[in-house]
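Pasting in a structure now, in structure tokens, and then I'll have a few things to ask.
Shown here: the complex without one of its protein chains, the others still in place.
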Amino acid sequence: MVLSQHQQRRRVQFYETDLAGIVHFSWYFRYMEEAEHALWRAAGLSVAPRGSDIGWARVSAACDFHRPLRFEDEFDVTIRVAVVTHKTIQYACDMTRGDTKIAAGTMTVICVRVRPGEPMEAIDIPREIATRLQPIVDADERRG
Amino acid sequence: MVLSQHQQRRRVQFYETDLAGIVHFSWYFRYMEEAEHALWRAAGLSVAPRGSDIGWARVSAACDFHRPLRFEDEFDVTIRVAVVTHKTIQYACDMTRGDTKIAAGTMTVICVRVRPGEPMEAIDIPREIATRLQPIVDADERRG
Amino acid sequence: MVLSQHQQRRRVQFYETDLAGIVHFSWYFRYMEEAEHALWRAAGLSVAPRGSDIGWARVSAACDFHRPLRFEDEFDVTIRVAVVTHKTIQYACDMTRGDTKIAAGTMTVICVRVRPGEPMEAIDIPREIATRLQPIVDADERRG
Partner (left out) sequence: MVLSQHQQRRRVQFYETDLAGIVHFSWYFRYMEEAEHALWRAAGLSVAPRGSDIGWARVSAACDFHRPLRFEDEFDVTIRVAVVTHKTIQYACDMTRGDTKIAAGTMTVICVRVRPGEPMEAIDIPREIATRLQPIVDADERRG
């Protein structure tokens, strides 16, 4: 299946909170990654199939935090494929709870070959992956 | 003491690695936070003194990943106070292993009042804190 | 509702794996806690309602690890209320993947009063909680 985005609901776990009583900011990056991998599964793919020598290294990650999350809060994580180049994929991610904007982030990954004892080497994204993860086209762009 | 930066050495722990054999990207944000809190301690402060109703909420965090870290690698985390406004502090952070640039990130925090049962409220940074954390002044700016 | 056990399905996340390619053992304790808290929710309870001064401190936790879990594995976590005393609850937990026994653990928690600036104090489990979490009675015991 060709996919451009994926949404999933998530509940805050106790161990994700810190002494301030809210989710520790490092968890938002894991929430984004969970959604990324769920998007791949929904597209019939895995970021790490057993025995594969292809991996995905993070190039960058960023997140703006708008409202805190607390224990047992349910929230939605929506991830979109924003840009695909020969070797990289950029995702954009929104976290919301009802109408409340919780956080918004981006992540860029690069396709790498991973061989035991060798440094990672950037490679072109395999065709069977590139054809299934298509960047979102904005309505404005489509009209243009 | 008045401080603008802090450096500390850290060793990669087993539980910080993932199946790719390298440190999971979410940990870099925790490395930055560790350095931030060590900077505060070095300045004679704590981000969370017992009984205090003042806290520091993350506004944003970002990191670029240059080289992977592996189990038992030792690396240095250098954090600098980049910008201080009435209510916010922005940090810049470099992670290096010897001459190798591992990662570089930024974090912005906002000073908040935290009272049980009330939403967090942004407040001015207390004077005794603001006087101890001074932004780095670049050589270029000093000359200017 | 009166409950004695709860089962839930869980998928292994990327950040739960370590360089050995399997779930890090510390995560099994979090899986048990997730199931514990889901059991409470299913019973109409929360281990940490907002504004409550009652908490649950871990007294002990133990786990035997039978088979590894890998990225994207789905598995079931079944938690049972094993023993309830005036102040403590002991849980027993099984983790399985299909017919394969993955792990089995126990946790004991004690009911505590938590007041700002005071040490935790063990207290009797509130009646409205004790009536909803009933220990499993084994078939053998029932016959006896």
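General observations
Order as written gives the chain letters A, B and C; numbering starts at 1 within each chain.
Simple rule for what comes next: a residue touches a chain if its C-beta (ideal position, glycine included) is under 8 Å from a C-beta of that chain, and two chains touch if they have at least 3 such contacts.
The structure presented is a predicted model; accordingly, all values stated were derived computationally and were not measured.
In the full assembly, the chain not pictured is in contact with A, B, C, by the touch criterion defined above.
Among C:12, C:39, C:63 or C:77, only C:63 touches the chain left out of the display. Interface residues of chain C facing the missing partner chain: 19-21, 25-27, 29-30, 33, 48, 55, 57-65, 68, 114, 120. For chain A, the list of residues touching the undisplayed chain reads 14-15, 17-19, 21-22, 24, 26, 50-51, 70-71, 116-117. Counting the whole complex, the residues of chain B in touch with the unshown chain are 13-15, 30, 33-34, 37, 41, 46-48, 50, 70-72.
The definition used in the following text is that only the chains that are shown with their structure count from here on.
Distance from each chain's C-alpha mean to the overall C-alpha mean is smallest for A. Comparing the residue numbers each copy contributes, chain A and chain B share more than half of them at their mutual interface.
Annotation: 34 Å between the Cα-based centres of chain B and chain C.
One simple way to say how far apart two chains are is to compare their mean CA positions; for chain A and chain B this gives 24 Å. Counting partners per residue, chain A has 30, 33, 48 as the residues that reach two or more other chains.
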